[in-house]
Structures are given as structure tokens and as C-alpha cells.
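All protein chains but one are shown at their positions in the complex.
Take a look at chain A:
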Amino acid sequence: MTSTNRRQLLRIAGAAAIAAGFGATAAQAETDKIRIGYAISKTGPYAGGAGITTLPNYQLWVKDVNAAGGIKLGDKKLPVEIVEYDDRSSSEEAVKAIERLANQDKVDFILSPWGTGLNLAVGPTLNKLGYPHLAVTSVTDKAPELAKRWANATFWLGTSAQISNGLAELLGKLKSEGKIGGTVAMVSVADQFGIELAAAGREAFKKAGLTVAYDKTYPMGSQDLQPLLKDAIAANADAFIAFSYPPDTIGLTEQAQLLKYNPKVFYVGVGTAFPLFKGKFAANSDGVMGIGGWNADSPPLKDYLARHKAATGQEPDRWASSITYASLQVLQQAIEKVGKVDRAAVAKEIREGSFDTIIGKVKLKDGLLQEVWSVGQWQNGEFYALAPASLPGARAAVVPKPEWK
């Protein structure tokens, strides 16, 4: 009964949105604007991630593009107009919203939802409808295979293996330098993200000559992670690794401080790169490692940080935010190079072209962004990228992590 009621509410909301859409479609005949649509999680469990990483960058980009006069098509500049839906963190709603954007609102381009699950869910639909799919916030080992299957899709955060390999490579190097011993305690959240990273991690750690002394998963939404930490402490490992989600990342870090658990390497998952992490833990964030990182000394990124703060009132996260913005710059430049709203040609250009963005020169390989940071570390209030060390701007790790204050 509850679900019917929800659906009815949504139908009303949908009808209103469609009605609003029609007005705009009529005006579109003269192509005096480029209409871009997206469905994003404004409510539900994904709203937290979407509200930090994805939505502010969509808003910032639209503001920046329109302030510059719009996207250049041929010899005139067309402003961007947005059609927005809430997918309510549900795959079903996300797919429906994408179909509505394409068939009823007839938007020119569609931006992607937040998260691996929703991006994989809308992938087939965007492919069928022929819209370029910039799957930025998705981390999956299936990315290379999917990019092969969906010519319209591109993946921007690397694969689970890439992230785990980057971490293993860093830990292996620290071990060979004698900075840490060879044991690792690993916990991971029991959903696709945690399972894939932990699986890739086990293999990568072994290859790097590290032993996994403690290896457990926990259910999503666990409200007390102290038992895990106590057993991890008992395992007496030099590196603590958690492939965790934001509430757990915060919870684990807080509990580790309470328990005075000071391993030489303390690495937590999604959320470490959020401004919230620095805001909450202040000086205690120093030395904590996590997924992501960015080259904070780069001038375009410094400028981006300032613009992001001014436009949205909040700082970007230090992992996927700048990449999300860069992917939109790529979309814009690809549209401008093609010179018309030809979605197949734009998708092809995104894959094959090379672009100037805030994260530097972007040239995808087989539909995947290759230059992705996998490990970052809070150093003096900034989340610097550490690994892979081969990328320009990589910093040296501070090990052992300073003790909790």
C-alpha cells in the first residue's frame, strides 16, 4: 500500500515535470539552446554521495558554461538549459527518468546518475537510446568489458583492481623501504563496491608480498563498528585498510581514535576525501589515507576549488568531484568539435579526442580514463594524491601516521 502511494506521488511529480518539459520543447524548434537532462539521487541512500560529488558539479558547470555565453555550435553560442529529475536512489526510477528525458523531454544530452549501481542500471538504456554516457562515479572491474559493449559509454574512476593495485603498490614500496611490516588488516562493506575492492585487494596484496592477517566484511548501514576494530587491533597489523562507505568511514576513524588504535598506515574508503572528514577530525585527519586524492598544487584545480566554493557554498570532494567537472568539460569540447547535436559523433569524439580540462590533458583509452588516483593522504589540511607514483604530482607518503591527538 505504501508503495502505490509513493508511485502516485511520483506520477503527479512526473506529470508536472513533463508539463514543464513541453513548454520548453516548443521553443526548441529554433535550437536557441542546448537542453541537457539528468536524473540524480536527491533523496534516498545515494543522496549523500550525489549531493557532494555530482550535483554541485553539474550546477557549477552549467553556471560556468552559461556565464561564458554557452556551448559553441557552428558560429553561435547556445546556452544550456537543464531538465532535472530525482531518481530517489532507485534503479527502476533512474531508468524511467532517462527514458522520459529522451522520449518526452527530448533533451539533447543526458548526464549520468551517481554511483556504480545506478550507472550500470541506466547503461543499457542510454546505449539503446544512443546518448553518450559519462559514467564518472562508477568503480567496477567490468568497466573495460562494458566500454567494449557500449560504444557510447566512458568510465572515469578506473577499476576496483586499479584502486587496490595502487594501494598494494604503495604498501609494497613502504615495506621494501622498511617503513612498515608485511601484515595488513582489511575490512570491507558487504556490497558490490566493497566486495570487488576486497577481492582485488587480496590478490594485489599477495603479489606485493603482504600478508592479510584479518579480513572481514560487514553489512551496509552497521551502526557500531567497534567489534571489527577490536579484532583488527588484535591482528596486530601495520596497515589497517577499510573499503568502507561514508558513514562507516567516519565511524571507523572516530572509533579508532577512541581505542587509541595507531597503525602505521590507516586507510579508509569513500568519504575520506570529503570536506566533511577534514571538518570533523581537523588535525586528527593528518596522515589518514583514503581512496582518491588530487594534485592540490595544480593551479587549475586551485582555481576550481575556489569557484566550487563560491558557486555551491561547499568544498568539492578530493576524489571524483574534479573528474566529474572535467568530464563535463570534455562533453562540451566534444560537442563543439562536432559542431552539431549529433550524439553518435559526440560519443565517438569523447572516446577518441583529446581535451584540455582542469585535471590536465584528458585522452581516454578504450573508453576508460587511465590516469586515476587510487590513494590519497591528508597532509596539512589537504588531501594529496600518493599513488600511482608514476602520475605527475604524486606526493610521498607520511608514514607512520602521526598518533591521534
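Before moving on, here are some points about what is shown:
Basically, contacts are C-beta pairs under 8 Å (C-beta built on N, C-alpha and C of every residue); 3 or more make two chains touch, one makes a residue touch a chain; residues count from 1.
Just so it is clear, contacts and distances are computed from a predicted model.
For the omitted chain of this complex, the UniProt record lists the protein as "Branched-chain amino acid ABC transporter permease", which is one of "Cysteine desulfurase", "Anti-sigma-W factor RsiW", "Alpha/beta hydrolase" or "Branched-chain amino acid ABC transporter permease". Screening A:Asp64, A:Glu84, A:Asp141 or A:Glu254 against the full complex identifies A:Glu254 as the residue touching the chain left out. Checked against the full complex, the one of A:Asn127, A:Thr217 or A:Ser298 touching the unshown chain is A:Thr217. The omitted chain makes contact with just one of the residues A:Ala185, A:Leu276 or A:Ala385: A:Leu276. Considering A:Glu177, A:Asp231 or A:Glu403, the position touching the chain not shown turns out to be A:Asp231 (whole complex). Contact between chain A and the unshown chain involves residues 1-2, 5, 9, 41-45, 47-48, 50-52, 55, 89, 187, 190, 216-219, 221-224, 226-228, 230-231, 246-247, 250-251, 254-255, 257-260, 271, 274, 276, 280-281, 314.
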